[in-house]
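For this depiction, one protein chain was excluded, whereas all remaining protein chains were kept in their positions.
Presenting chain A:
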Amino acid sequence: MSGETVKLISAEGFEFVIDKKAACVSKTIHNMLTSPGSFAEREHGEVTFPEISTTILEKICQYFHWSLQYASHRCAYLCKLHLSVPSGKETEFHIEPELTLELMMAANYLHT
């Protein structure tokens, strides 16, 4: 089990334990965890982000899971149901306006 989860640590030292599969939604994290050589990140499954605050990192983790649940199936799903496309309200990923700027910078860094 421990091999399937990774720990992401925010600037304030708060830890988020998430499935490796979810974390790999981010190309940057995926590269950190799979690059050859024995990097500390790969050995312990821990990645520290000194420049990402806790609120933003939590939002990012929520996004990873949302992405796993909806985004990957979205194309197939929409093609199948193209006449009755859902309103999207229940599947929408909510972002607080005050977080947008920081979230965009983090998303850019993480390639998500």
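We take it that a contact is a pair of C-beta atoms (placed from the backbone, for glycine too) under 8 Å apart; a residue touches a chain by one contact, two chains touch by 3 or more; residues count from 1.
Here is the rule we use: contacts and distances are computed from a predicted model.
**Q** Pick from "Organic solute carrier partner 1", "Glutamyl-tRNA(Gln) amidotransferase subunit A, mitochondrial", "Elongator complex protein 5" or "Ubiquitin-like domain-containing protein" the UniProt protein name of the chain that isn't shown here.
**A** This omitted chain is identified in its UniProt record as "Ubiquitin-like domain-containing protein".
**Q** Under the stated touch rule, tell me which residues of chain A contact the chain that is not displayed.
**A** Spelled out for chain A, the touching residues are 1-2, 5, 13-19, 22, 58, 61-62, 64-65, 69.
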